[in-house]
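Take a look at the structure set out below.
With one protein chain removed, the remaining protein chains of the complex are shown where they sit.
To keep things simple, chains are lettered A and B as they appear, and every chain counts its residues starting from 1.
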Amino acid sequence: MITAGIDVGSRSVKVVLVEDAKVEGAPQLKYLVRGKHLMFPGDLDADVAAEKAFTDALGAAGIDRGQVSVIFATGAGRKMVKFAKDSVTEMSAGAKGVSFFFPTARTIVDVGAEEGRGIKTDGTGRATDFAGNEKCAAGAGSFAEAMSRALQLSLKEFGEASLRSEKSIPMNAQCTVFAESEVVSLIHSSTPKEDIAKAVLDAVASRVCAMVRRVGIENDVVLIGGMVHNAGFVQSLKAAMDVGEIKLPEMPEYVSALGCALLAAEGVH
Amino acid sequence: MIANYGYKDGSGEYYISIDTSKCINCPVNRACIAACPKSMFETMTDDYDDEVVWIKPAFRRSLAYDCSGCKPSAGRTSLPCTSACTPGAIQHSW
Partner (left out) sequence: MNVAAELMPAAADAKPEFWRWQESCWADETTDWHSAKTIAVGIDVGSVSSQCVVTADGKLYAYSSMRTGNNSPDSARNAFNAVGEKTGLSLNDVHFVVGTGYGRVNVPFSHKAITEIACHARGANYMGGNKVRTILDMGGQDCKAIHCDDKGKVTNFLMNDKCAAGTGRGMEVISDLMQIPIAELGQRSFEIDQEPEAVSSVCVVFAKSEALALLKAGYTKNKVIAAYCQAMAERVVSLLERIGVEEGFFITGGIAKNAGVVKRIEKILGIQAMKTEIDSQIAGALGAALFGHTLVQKQGPAKPIVS
């Protein structure tokens, strides 16, 4: 049986296809990832984008549409995916997806482009508590991206630059809109790019951390979402949360879509 | 004068109000300052030359996070700052 999970985020659509499987020597592995695909919808409406992403994912994996038994959707735009059988929240999908990689996970930090959340899980793949901030853009990924543009660095260079900084410049602004002006004035006063990059990532990390504190921080801590690729952010988050290690999954942007596909396979939500 | 320190954003409204008429000539020796585990209060002279207490500027924009350790969600039933201030000058809006 092949199932699909479609995660319609605020900036990108992620699709994951899973198949139930029996793997010699690994009886605990009940599912395998058959395909994955990420697409930026640009100007397309959510349902059109989801359809296109799904078709492209099938094509890339060499799977026929008819072979997919169940499709579930998650993410900010999950209700727009008309061809999905059901939708699940990002909390459930995140917890399920993380348990696939790390059964020992207890605290999940999900930082997306425009929303951030902390999810508590009990190791069975269920979300037991969560705290999010969907109404306020501070503490989400697109802020870091906007600042990296202001510094004329790619996101990767931005993260690497922050690792080279040894200073801790606190940012006064709590709001993304004000922080932009603050970064501009830091640039004007010739503050080194490394220090600005670190200040920005520290600020996002502290807001994310404060959110996660509301559900309580318990090891193991796992970070999911595109920010995993930003080594500087991971470092800032480790420092803010005061933990020795944050586990990082492979395919971090796809974890929620994977969890969604697994929930589709189990027929639960 | 009632001084409200805090903010409202998409997630909610978080203000700590200080009634300065009850704060001038404090009868409990500024007990609020020691009571707050994050040392968010300090004395200052206001625009009308009265000595009163305020929330330090560094904390005013993150009250929801800073005060979370003293709120019911953290297992507490009363706030140390409002309990310490017997004249009742301090109030939380959430």
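Please note the rule applied: a residue touches a chain if its C-beta (ideal position, glycine included) is under 8 Å from a C-beta of that chain, and two chains touch if they have at least 3 such contacts.
Note that the structure is predicted; figures quoted are calculated from it, not measured.
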{"item": "Residue in contact with the excluded chain [from A:T3, A:S162 or A:T176]", "value": "A:T176"}
{"item": "Touch list for subunit A against the chain that is not drawn", "value": "10, 43, 114, 135-137, 142, 174-178, 181, 185, 188-189"}
{"item": "Touch list for subunit B against the chain that is not drawn", "value": "1-10, 13, 15, 46-48, 60-62, 93"}
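In the analysis below, only the chains that are shown with their structure count from here on.
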{"item": "Chain centre separation in whole Å, for subunit B relative to subunit A (CA means)", "value": "36"}
{"item": "Touching residues on subunit B, where the partner in the complex is subunit A", "value": "7, 9-11, 61-62, 64-65, 68, 73"}
{"item": "Subunit B-facing residues of subunit A, complex", "value": "133-136, 174-175, 207, 210, 213-214"}
